[in-house]
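Heads up, one of the protein chains got dropped from this complex, but the rest are sitting where they should.
Lettered A and B in written order, each chain numbered from 1.
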Amino acid sequence: MTTAFESTAEQYQRRVYSFARYLLSNPEEAEDVTQEVLLRLWRHRDGVEQERVGAWLLRVTRNACYDLLRRRRAAAAHGVEVAGGLEGEEAQSLASTEPDPESRMRDADFRRRLLEELGRLGEPYKSVVILREVQGLSHREIGEALGIPEVTVRVHLHRGRLKLREQLREERRP
Amino acid sequence: MNRKDDGLDCRQALLWIEPSLDGELPQGDEALLRRHLESCPACAAERALAGEIQRELRALPLPECPPEVLERVRRAGAQGALVVPFPARRLRMALAAAVLALTVGGGAAWIIEIERREERASSEAVARATAEARFALAYVGRVSRRTGLELRDDMRQRMSVPAESQ
Partner (left out) sequence: MRTRAFRSLPILLLYILCILCAVAAQAQKRADPPGALPLGELGLFPREKLSVEIDLHGPLLRLIAGATKGDDPEFATMISGLQAIRLQVFPLAGADEATIKARIGRAVRWLEEQGWVSTVRMRDKDSEVYIYLKESGGKIVGLTVLALEPGREAALINIVGRIDPAQLGRLGQRLNLPQLERVPTKKPK
C-alpha cells in the first residue's frame, strides 16, 4: 500500500466508522462496513480526486449501510431476528458522559431515548441528522456527500429534527 | 393556540426555530423570536427541546475505528497490490520462466498421469460424487434459506468484479 492511501485511510477512518456506527447501531457491522469502504477506496484510489475523497467515502459508507439494512429486513421477513436499534449496551456506550453525576442521572434517560429514536429515524433524515449534528458537516458538505442539493439537505434536516422532537416531546413533559 | 406578539405569531416562531438552531437567523429576527418565546411557553418549550436535542447530538462521541480493521485493510491491500518490477527484474523473470517452461514437461507428465488415473473412476464413484456435489450446494442453499440471505449478483458488484469476467 502507498503511504498516501494509508494517511487518507487514517484521516477518514473515524468519520466513516462513526457514520456507519450511528446508521447501523451495531459496532461489528460498522467495522465490516468500514473495512469494505476503505478497501473499495483502495481499489478505486486512482479514480477518486483527493478533494472529493471525504464526500466519496461518506456516500459509499451510506450505501454499504443501506445494503446491510436491506439484508436485515430480508432476514427479519424470514423470521430471523437480527441485531438492530440503538438499545441497551450500544446506546450506553455511545451516550455522552456528563462530568456532573447529578445531571448525568437526570439526563441519562433522555440521552438513551434520543439515541434510540435516532436509531429508528428513517432515511433520508437519519443520514442528514447524523452528518449535520453528530459529525458537524455543513449543509453544502452533506449535499456533496449524499449527492443531493443543499436545499434538500435543509428540508431533510428540518424533518428529521421534527420527528425527533415529536418522539421525545413526551419524555420531556413535566 | 397561535399567539401573536409584536408581529410574530406561533406559526412563524416555530418556522424560525430551524434557522435559529443553525445560527442563520438574522439578528433582528433572532430578537423577535426571543421576545415571542419569553411570552409563549409552548413555543419556548419547543425551542428548548430542539436546542437540547441538538446539544445532546453534538455531544455524541465520534468513536475511533478499531485499529485491527485498519490493519486488515493494510494487509489486504498489500496482498492485492501489484508490484511493478523494474525492467532488469522483468528480464530475469522472463528468463526464469523460459527455463521453467522448458523443464516442466517431465514434472507435468507425472502429474497428468495421476490425473488420468483419477479420470478413469468408475461410474458408481461418479454418481456418488455427483450426489455429494449436489448435497454440498444444497447445504449452501439451506444456509441461505435459514438466514434469509441470498447470494446475489450485487455481491460481485460489492467486490467490483465485472460480470463479463466470469
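Keep in mind that, in the parts below, a contact is a pair of C-beta atoms (placed from the backbone, for glycine too) under 8 Å apart; a residue touches a chain by one contact, two chains touch by 3 or more.
Here the structure is a predicted model, which is why all the values come from computation and not from measurement.
Student: Write down which of B:Leu15, B:Ala31 or B:Val140 is the residue touching the left-out chain.
Tutor: Hidden-chain contact among the options goes to B:Val140.
Student: Pick out the residues on chain B that sit against the missing chain.
Tutor: Its contact residues with the unshown chain are 72, 75-76, 79-80, 96, 99-100, 103-104, 106-108, 110-111, 115, 118-119, 121, 123, 125-127, 129-147, 149-153, 155-156, 158-159, 161-162, 165-166.
Student: For chain A, which residues lie in contact with the unshown chain of the complex?
Tutor: Touch set of chain A with respect to the missing chain: 28-29, 32, 35-36, 39, 71, 75, 80-83.
Just so we're on the same page, only the chains that are shown with their structure count from here on.
Student: Where the centres are mean C-alpha positions, what is the separation of chain A from chain B, in Å?
Tutor: The separation of the two C-alpha centroids amounts to 13 Å.
Student: Write out the stretch or stretches of chain B touching chain A in their complex.
Tutor: Residues 18, 21, 45-46, 49-50, 52-54, 56-66, 69-70, 72-74, 76-78, 80-81, 145-150, 154, 158, 160 of chain B touch chain A in their complex.
Student: Show which residues of chain A lie in contact with chain B when the two form their complex.
Tutor: Contacts found on chain A: 1, 5-6, 9-10, 13-18, 21-22, 27, 31, 34-36, 38-40, 42-44, 64, 67, 71, 74-80, 94-96, 107, 110-111, 114-115, 118, 129, 133-136, 154, 157-158, 161, 164-165, 168-169, 172.
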